[in-house]
Structures are given as C-alpha cells and as structure tokens.
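What you see is the complex with one protein chain gone and the rest in place.
And then subunit A:
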C-alpha cells in the first residue's frame, strides 16, 4: 500500500506553520502522499497574507534568531516546496465561511473541503498528525 500522511494544522502562530511543513516536506521526500487540512487558527497559513498574519508567540520570539542562524527557510519557501512536492493543501470550508474569507484570499493550489474529505483521505493513512 502506498505510504500516506494525513496532517491537521489547527494551531495558531508561525510555530504551527513550521511544525506542519517540516513534517509534511520530509514525508513527501520519503515518497509518501501528504495532505494537510488547515482549520481554525491554522487557516491563515495558506492565506495570501499569511506571512504578515503569522507571528511567533511572545515566549518563542527568541527562536526567530535561531531560525535565522540555522537557515530555517521562510514559510513561503516551504509552501512553494510543498506545492512542488505534490502535497495537498486543503482549507476547511467551514472555517473559511465562518471568517467571511473568499477563495481568492488564498494562495494558488489550495483546495476547499470539509471534515469528511479529510477523513476519507486519512482513513487510508498510516501516519496522522495534528499540529
């Protein structure tokens, strides 16, 4: 059976974006199918204004310097790499509607769907994660 990784990104802040894309990209590099469901506070990660909306939590601000020192790539580069790797980016339609956002507000390549779509995919996954 093909390897499959199913990830929910529901947490807030830049931290969630890094955690999510780090594992997602490693999974894709290891020849797994990867899909990420962005919901609740995780939804801004795939918003066009994501880079300006996502901040580190105050207690994690010292990490910014460490990220720079260790050449951790900016989130937009990780998203580009994710799209190149064929990682599915699924925005939670319910959260999109609840926030009054529109499909055009999101980066290219994002799909819009709900819980059942994610679960239909995740039922066949060997690895499921929530960040």
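Note that in this section contacts are C-beta pairs under 8 Å (C-beta built on N, C-alpha and C of every residue); 3 or more make two chains touch, one makes a residue touch a chain; residues count from 1.
Quick note on the criterion: contacts and distances are computed from a predicted model.
UniProt records the chain missing from this view under the protein name "Rhodanese-like domain protein", selected from "Sulfurtransferase complex subunit TusD", "histidine kinase", "Rhodanese-like domain protein" or "ABC transporter permease subunit".
Taking the complete complex into account, A:28 is the one of A:28, A:92 or A:110 that touches the chain left out. Take subunit A: the residues that touch the chain left off the picture are 3, 22-23, 25-26, 28-32, 67, 70-73, 81, 84-85.
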